[in-house]
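This is the structure I want to talk about, given as C-alpha cells.
Only one protein chain is missing; all other protein chains are in place.
So, chain A:
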Amino acid sequence: MIQLAFYGFAALTLVSALAVLLTRNVMYAAFFLLLTLLGVAGLFVLASADFLAVAQIMIYVGGVLVLVIFGVMLTSKAGSGTNTDSQRPNQIPSPNRIGNSWVMALLVSGGVFVALYTLLARASFALLNQPVGWESTIRTVGRQLMTEYIVPFEIVGILLLAALVGATFLASNRLTR
C-alpha cells in the first residue's frame, strides 16, 4: 500500500517535471510545476516529514507558484501568439560546433543522471539499513527551531524581510523612466 502510494507520487512528480521540460506554453509549464510540487509534498509525507509536506504546499503552491503565475502573465505580450514558444534552446557556447545546443544540453543533463544513478546503485549506505519509525515531527521541529537552530531561524527571518522589501522596490515603477 505504502509502496503503491510512493510509486504514484514519484510518477506524478517525474511525469509532470518532464511535462515542464517538454511543453511549449509557459502557462502550462507553471501548472505542471504545481503538480510536481504536490507530488514532492506527497513524497515528503512518505518519508515521515509531515510538517515539511504542509510547509511545501503552503510556501511553494501558495506563495512561489502564485508569484510565478503573476510573472508569466505580466511578461506575456498580448497579440503575438508565437512568443510563448519557449522551445528553442539557449545558446550554449560549444567550441568547434559539436552538434547543436539541444544535443549538448541533453548530454549534460543525461550524463548527470547516469552518473548519479550509477553512484547510488553502487553505494551501500549503512544508515539506510536501520529501521525507521513513523511519528509526527511537528514537536521536534518546533523544539529544534527554538533551541538548536534559533540563530539561523532569526537570520532567515531577516533575509526574508529584506528580500521581500527589495523585490517590492525592484518591481516598482520608479526604476523605469
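Note that a residue touches a chain if its C-beta (ideal position, glycine included) is under 8 Å from a C-beta of that chain, and two chains touch if they have at least 3 such contacts; residues count from 1.
The rule is short, and it goes like this: contacts and distances are computed from a predicted model.
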One chain of this complex is missing from the view, so tell me which of "ABC transporter permease", "HesA/MoeB/ThiF family protein", "NADH-quinone oxidoreductase subunit K" or "Spore photoproduct lyase" is its UniProt name.
-> "NADH-quinone oxidoreductase subunit K"
Contact residues on chain A toward the hidden chain run 2-3, 6, 10, 13-14, 17-18, 20-21, 26, 29-30, 33, 36-37, 40, 43-44, 46-49, 51-52, 55-56, 59-60, 63-64, 67-68, 70-72, 74-75, 77, 83, 86-92, 102, 104-106, 108-110, 112-113, 116-117, 120, 125, 127-128, 130, 132-135, 137, 140-141, 144-145, 148-149, 152, 156, 159-160, 163-164, 166-168, 170-171, 175-176
